[in-house]
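Working notes, structure below.
Just one protein chain is left out here, and the rest sit where they should.
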Amino acid sequence: MSERRPITLRVNGRELSGSAEARMTLADFLRDELGLTGTHLGCEHGVCGACTVLMDGRSIRSCLMFAVQAEGHELTTVEGLAGPDGSLSPVQEAFSVNHALQCGFCTPGFLIAVTEYLAEGAPEVDDEDALRARLSGNLCRCTGYQNIVAAVRDAAERVRRSS
Amino acid sequence: MSGATHPYAPAGGPGSPAVRPPAYVGQRLRRKEDARLVTGRATHVADLRIPGLLHAAVLRSPFAHARIVRIETEAAATAPGVVRVFTARDLEGKIGPFVEAARTEIAPLLREKIGPTLKSCPMPVLAADRVLWVGQPVAVLVAADRYLAEDALELVQVEYEPLAAVSDPEHALEPDAPVLHPELGDNVQTSFVVSVGDVDGAFARAERTLSARLVMGRTAANAMETRGVAAVPDPGRDELTVWDANARPHLVRTFICEMLGLPADGVRVIGPDMGGSFGTGMFPEDVLIAFLARELGRPVRWVEDRRENLANTRHARDQIHQVEVAFDGDGRIIALKDRYLIDGGAYNNYAITVSYNSAAHLRGQFAIDHMRVEALSVLTNKAPVTPVRGAGRPEVVFVMDRIVDLVATELGLDPVEVRRRNLIRPEQMPYPMGMPYRDGVDIVYDRADFPGQLERALELFGYDEFRREQAAAREAGRRIGVGVSSYVEGSGYGPYEGAVVRIDSQGHVTVATGAKPHGQSLETTLAQICADQLGVTPDDVTVKAGDTALIAHGIGTFASRSAVTAGTAVGVAAARLREKVLAVAGELLETHPSDLDLERGIIAARGAPDRRVTLAEVARAAAPGPRAKLPPGMEPGLETVYYYVPPTVTFASGTHVVGVEVDEETGFVRLLKYVTTDDCGQMLNPAVVEGQVHGGVAHGIGNALFEEVVYDGDGQLLTGTYMDYLLPTASDVPPIAVGHQEEFPSELNPFGIKGVGEGGAVSPPAAIANAIVDALRPMRVRVDRVPIGPERLYRLIREARGDSATG
Partner (left out) sequence: MKPAPFEYVRPESLGQAVSLLAEHGEEAKLLAGGQSLVPLLAFRLSSPSVLIDLNGVGELDYLRLDGDRLVIGAMTRHRDVEEMAELRTRCPMLLEGVSRIGHVTIRNRGTVGGSLAHADPAAEWPSLVLALDGEIDAIGPKGTRTIPGEEFFDTYFTTALAPDEIVSEVRLRIPSGPRVGSCFLELARRHGDFALAGVGALIALDTGGSIADARVTLIGVRDRAVRSSAAESVLRGAPPSADLFAEAAEAVDPEIEPVSDIHGTSEYRRHLAKVLVRRALALAAERAGGE
């Protein structure tokens, strides 16, 4: 039961390998086996959203998946959002410019969730209630969400302008 | 008292260099911290890569009150991957009693003036013969990884003999209640009385009185990062390096050294990147993990999980107030009596920190010259309470603002009008409050304009228009209401904070400070103030905060203190370093320093700009050695150290106005509009200030409507997951408009800075409660307890309508 098995995942466009028991969560595997500590653990029961990563372009809670389950899928973590030259993605840039992070612990989860939202075309971005409802799956204790809402709108605008 | 001059000396003392006006300070500079935070390259305790690291897991009590009969650890000790298991027996003689810093370090002046009773009750690191709260550490084991450690925890066998538990602080005061610490005699751990003016006389003369019972429930800080400690021993040197997600690294070192009997320079404590804190606290694990690492000669890390965190970490509030107020027919409040208790949990490691804060902030912005408070801190079988954002202020602001509303209701007056009639007026400033602050110094409010602040907040909110909307809404059967709350906050608490400012041979500036930011943006704001005072740009400055190896003495970040204390320390140290730089440059340029300008790292002769040197050249000239070019009598090196000792706290203040809609049928509350206006002195960075206000307000909204730590009658925790303890989400926080009064920079430090970290969190419960009452005013619903969820409001509405509670 507790044997470790080799696991290879495609993360941020690269094949990365480690070994783990089947019960090791994807979040722990990314962090402790692959050294990608940008994905954070805030609750380990799927509520806070700090552990959110993209799998095949869709946001998922990496604390609610096992590493073995992610084999064969494309994963994107916060470390994969910037360009190869280190240039920040529109979401990352917008969050910083709008002071949408303070301690930054919840930020990777938000960046991933908002990246997905932008890829969908940022639906209802000007509807305050709808946008806040969309963001309510990620908890933040520092910012009061105000600047996060502004950052999402700013990021959507940047994406619109560049396309 | 009008016309009295402020008695405090300027920071830095006589002969200190003049302060340069703000240039980078006051700008909305983008943060230096962001580069690593938005790319997932921060290093929190759990992110550290340490070779040979072992992982600890703590076994915790499932009972609120029980005797430990026996602990069997053999099965656990031989489980796969386990290195060792420890119980209290293994710590005997090796770990001294928990330091009672808050009790022993009460300001002598305060002790003298108030004479609180304080009983000693040090918390054990691991429970020895009894457990006193659900979650209390009972044993710890160290294993190859956390998964295996948790497997092994299940094999530790503890035989408990459950005892009767007390989870209601009022019951804990009754003679038949279980006594947690028999050696103390009863469950009262601290008590004090503060008397101002002639309360009994005022009540005897009073036209009218009313009384109320006001309660603020227990909440938990809930930083998004849980606690964590990693300790790496150097057995050869008998030294230890500890990374701790604790906002007071120097205090952690003090605890470790005292409790483990180690010299201070043998222990280095580093505060890594921290995902919030929202309060302070020293916990058993802060010392336990250090002990384990030394004992095993191996690095050990413990990362708290959220279940542990909800049961143990930074519980707060939990106050019950019995208040009486004396007032006249015009709504002028003449006198106030408040008997209150704080439910401190099983160990009160914070003496009177929170309960005295409450006493000192109760009257807030109001001119009430007769007051008596009697405060108790009570012990119960719950987790120990610590100061959390607001630290005693939200509770009493709730009390005071509800009283104002009740007085208004009694007299049929608009509560806003009653506020106007009671606020301390600008011409009365500086206003003595007749009692000392927690530091023992008598409270004298700095110059401020509370009535102006109120009017500005009301205008920003659109108060008159809202009242018209409210009337129309009432016709249409909708219940909307507006509530106001205001606070005064003593910020920049001492005793000190320090800065080391150093320039290296490349001309780069490093600032070290004992502050430990965890979201406060100090790496940016302290760089701004350093840049202004030294004459460089913020990009030239790197701030290193919270490392005991980089600065000898430090206090830490909490109590809205770092912008004031660390900010002033950095500013003065930088200003003094500037003088040194100019003196050395004067040698190089053969010019008098007073004829030189230093801007953006270039020192040039005024009027002859081609006579210039760079900061790097100056640094090299100042380096020790035979080629140093120093003015006579100056020591080599470009470094200054300065510790700022504030004379006392500097008072910030704010007014909040909130509009709500109540769904009468369901009790659900929707926040329509939230406005704040604060007097926060000189803002280092307006974006940072606004962000702190937004976050504080969200925290306060949580405390008002969503968050409560709930224990049942047996002391069992009912809110042990994020499905039960409800943090506010983006849908629960409305857009917040933040206004400022900028005309009152602090007079207690040369930069005019006031603290702003907590203010936002202080007023929301009071403002929201008053708004709900206002929305339902025709029904005369009283909201005298927070948090208030939809069901409790629904029941209050039914009671007010005279409906039976069922059916």
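Every chain is named by a letter (A and B) in the order it is written, and numbering of its residues begins at 1.
In this section, a contact is a pair of C-beta atoms (placed from the backbone, for glycine too) under 8 Å apart; a residue touches a chain by one contact, two chains touch by 3 or more.
None of the values given here were measured: they were computed from a predicted structure.
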Residue in contact with the excluded chain [from A:L16, A:V68, A:A82 or A:A150]: A:V68
Residue touching the undisplayed chain, where the options are A:T37, A:S59 or A:T76: A:S59
Hidden partner chain, residues of chain B it touches: 146-147, 150-151, 154, 305-307, 665-666, 668, 706, 710, 718-719, 721, 723-724, 726, 728-729, 731-732, 789-791, 794-795, 805-806
Sites on chain A contacted by the missing partner chain, in the whole complex: 1-2, 21-23, 25, 28, 44-46, 49, 52, 58-61, 63-66, 68-69, 113, 116-117, 133-134, 136-137
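In this text, only the chains that are shown with their structure count from here on.
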Sites on chain A touched by chain B in the complex: 2, 21, 23-24, 31-32, 35-45, 47-48, 50, 77-79, 81-82, 88, 92, 95-97, 99, 101-108, 111, 128-129, 132-133, 135-149
Chain B residues touching chain A - in the complex, by the definition given at the top: 28, 30-31, 33-35, 37-44, 46-47, 49, 80, 145, 147, 222-226, 273-276, 278, 303, 305-306, 518-521, 687-688, 690-699, 721-723, 727, 729-733, 735-736, 760
